[in-house]
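The complex appears here minus one protein chain, its other protein chains still in place.
As written, the chain order gives the labels A, B and C, with residue 1 at the start of each chain.
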Amino acid sequence: MAKRVAFVGLGNMGSGMAANLVKSGFEVKAFDLSELATTQARDNGCYIASTAAEAVVDADFVVTMLPNGSIVETVYIGDENAKGLLDSIPETALILDCSTIAPINARTVGSAAAAKSRRFVDAPVSGGVAAAAAGTLAFMVGGSEADFEDSKTVLTAMGSNIFRAGDVGAGQAAKICNNMLLAVHMAGTAEALQLGVDNGLDPVVLSEIMLKSSGCNWSLEKYNPMPGVMDGVPASNHYEGGFLVDLMLKDLGLAMEASLRSQSSVPMGAAARNLFNLHKHSDGEDKGSKDFSSIQQFYSKS
Amino acid sequence: MAKRVAFVGLGNMGSGMAANLVKSGFEVKAFDLSELATTQARDNGCYIASTAAEAVVDADFVVTMLPNGSIVETVYIGDENAKGLLDSIPETALILDCSTIAPINARTVGSAAAAKSRRFVDAPVSGGVAAAAAGTLAFMVGGSEADFEDSKTVLTAMGSNIFRAGDVGAGQAAKICNNMLLAVHMAGTAEALQLGVDNGLDPVVLSEIMLKSSGCNWSLEKYNPMPGVMDGVPASNHYEGGFLVDLMLKDLGLAMEASLRSQSSVPMGAAARNLFNLHKHSDGEDKGSKDFSSIQQFYSKS
Amino acid sequence: MAKRVAFVGLGNMGSGMAANLVKSGFEVKAFDLSELATTQARDNGCYIASTAAEAVVDADFVVTMLPNGSIVETVYIGDENAKGLLDSIPETALILDCSTIAPINARTVGSAAAAKSRRFVDAPVSGGVAAAAAGTLAFMVGGSEADFEDSKTVLTAMGSNIFRAGDVGAGQAAKICNNMLLAVHMAGTAEALQLGVDNGLDPVVLSEIMLKSSGCNWSLEKYNPMPGVMDGVPASNHYEGGFLVDLMLKDLGLAMEASLRSQSSVPMGAAARNLFNLHKHSDGEDKGSKDFSSIQQFYSKS
Partner (left out) sequence: MAKRVAFVGLGNMGSGMAANLVKSGFEVKAFDLSELATTQARDNGCYIASTAAEAVVDADFVVTMLPNGSIVETVYIGDENAKGLLDSIPETALILDCSTIAPINARTVGSAAAAKSRRFVDAPVSGGVAAAAAGTLAFMVGGSEADFEDSKTVLTAMGSNIFRAGDVGAGQAAKICNNMLLAVHMAGTAEALQLGVDNGLDPVVLSEIMLKSSGCNWSLEKYNPMPGVMDGVPASNHYEGGFLVDLMLKDLGLAMEASLRSQSSVPMGAAARNLFNLHKHSDGEDKGSKDFSSIQQFYSKS
């Protein structure tokens, strides 16, 4: 018999992920507050629940894809207005929160789940809307070894790279570290390319040299931010699509909060966060919906 | 008949480079102010000239490997005390300056050479003393297409990756950009690893995840700065050997000077330069002779 | 008849503040979890309540001085374990929270108070333990005009400079902005003095020149961070006493959180936060209990 997955949160990412679960043979019962989203999910083969609690009631797996940590906490734990989902989820089910939230929020939900004998892993994703649709997301999972093994049953239907980062909360921590480093080397790459151009270099040639040298990094190799250097990347498409400045700022905000909480020094990450934020608000128009490699424009002198 | 190379500057790098030229069949006439250096060069098969001018007089190629731009300018152009080498070098020879100096110094020498009908390329190296000895350096060359082709005759005897970055000065510019970006992602990598550790992650696991994710970069892949994560790197050998903090600071200084001259914005590079400089002087002992990945210690909380 | 003040939180700051209220003729009913603190308060002329709720029950004014925003919220609003103080405070009383917490925490408590018809102002202090004892604190108050006027009845007994910054939360916001700017110019002053010394200047002479020039700022005028330049400041007393690195880091943390919430760019404040945090953890000993002007040592090259 098909395994049952409850899926809550059918936004740009969630809708593609739910559709891939259906394709892999899961029976998916989905819920979202948006009627548009649920209509689309129905078209993709999901059953539609009228409440989140109804969706989870007989689930083997519960997957949530929600906007922030405060919503995730409220959905699972509840508040003065409503009971949380934890009370409705069967003890046999495995809960996977794929939202990007603070490690501390994940740990709070994980503890609440454990107190009610529910199994919980955090499993934030890497990769954007296109990867969600294609089923090629990466997942960074925090949870016990056993729950991690179990989680792969559903995660392999949605993604291609699945890592265990450690115990509950570790998935979020790993994502934050990775994306902070990404922001640092994307800004650094844009800066190095502009410095080269300002000193008479051809950015194509400079990129080729650095790709084969110690300056090599993912931003340079997969996502060159200078227009005209690489085909098929946002930089060659007016910085449309890709990974939005606002999403990078959300992740950098989570990294900054984590650093404050753990008293860690993050001078490069903090510099990157502020450069992306200055960029977002520069030139009198909000650049939050541009691809994050548009930071290249911030360095431009014209 | 063997091609003749004049080699001026037999320091840690230059002595290995000169030895490799001998091995490849060149007739090398070497000069250095240090008697120790010339004795060693003689042992390696070089002829020893008693002055730099004597070394170059019938050369097919002139290679210099000198400490800074002011010395390179003086050696080639001369000053009130001494004539420059340009007057002694045959018009048929190709001049290769392999020192790491400012692009503007390279262009000054290049122009002086052109004014005297001499051909000049700048060809700074990437890779340390071990690569110099092994003949596996990378060279970033600035000069005309024709001179670049010509330069490979000798450069292939000393290195394995040879790039043309553009016209005279472009080799230095490319090296500066690359090494600034390296400093940025090394500091960023150290910072991300420490943030992960402070948030409960195992640095080995976090490194593996980031290597396969968008945080991937050369520092993480070839040179992990956290002790115990990777074998055979300076981090696992008390930060001995490798690429010294002082050399990274020299290159970052050249990058900062170039950015001032070209009015470029380098917020990440400047942050990195200051972090490495603070690190060098921290804890009451000069860390200039440690490997540059020792920046990891600067982020440590114990 | 003497006005009655309930005082909750008798730490280093609170005990001096409560004592000054007694001296000014208020009848002070005090509470703290620490027996040592209550014993001292009794010696200073306070009545001691056995619970916070008992302290506030017939108060004209309620003053709290607590460690962080989460505690302040719990004390006033309550949680699953205990009712909050708001239910016990008379409607006629004015509540003053003098803790340093996030503006959003202050607004949360303010809204909860308003919902129960209680009047609330946030009134964080500036000035340390000595000023608390001497009654010369500065207060930055957030609340209505009328409540601000009322608050002066008690605040003038504890401080000499009392500002209205705006509505509830504005006192905290003003404190955060001020202290972030203080951190920036303290680090900048230390940096400028060290740059001067490294370039052959006498720090006494340089300080005198900058005091009369456009570099003048509070750090230079009242709190010179270079040992030996000014008498009676922490720099001339091994950086003992004064305003601790840990307290500056707490305030910078609140500033960073506020900036994330309001999407503000704070590149200089973020750089300062990270420098103070690197300084705290440098040299293998925790410098959190040193005066914050000890950042001067972080710039030293010996």
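Basically, a residue touches a chain if its C-beta (ideal position, glycine included) is under 8 Å from a C-beta of that chain, and two chains touch if they have at least 3 such contacts.
Keep in mind the model is a prediction, meaning the values are calculated, not measured.
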For the chain that was dropped from the view, give me its touching partners among the shown chains.
A, B, C
In the whole complex, not just what's shown, which of C:Ala132, C:Val154, C:Leu182 or C:Leu249 touches the removed chain?
C:Leu182
Contacting the left-out chain: of C:Val57, C:Ala138, C:Ala157 or C:Leu247, that is C:Ala138
Across C:Gly69, C:Gly159 or C:Gly196, the one contacting the chain not displayed is C:Gly196
List the chain C residues touching the unshown chain?
103, 126, 138, 140, 161, 163-167, 169-170, 173-174, 176-182, 184-185, 187-189, 191-196, 198-202, 205-206, 208-210, 212-219, 222-223, 255, 258-259, 262-269, 271-272, 275, 299, 301
Which parts of chain B are in contact with the chain that was left out?
249, 253, 256-257, 260, 263-267, 270-271, 273-275, 277-278, 280-281
Where chain A meets the left-out chain, the residues are 267, 271, 278, 281-284, 298-302
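To be clear about the criterion, only the chains that are shown with their structure count from here on.
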Classify the inter-chain contact topology: is it line, ring, star, complete, or other?
complete
Measuring from the mean of all protein Cα atoms shown, which chain centre lies nearest?
A
As a quick test, compute the distance in whole Å between the mean CA positions of chain B and chain C.
51
Give, as an integer number of Å, the spacing between the C-alpha centres of chain B and chain A.
40
If you average the CA atoms of chain A and of chain C, how far apart do the two points sit, in angstrom?
38
Note the residues in chain A that touch 2 or more other chains, in rising order.
263-267, 271, 275
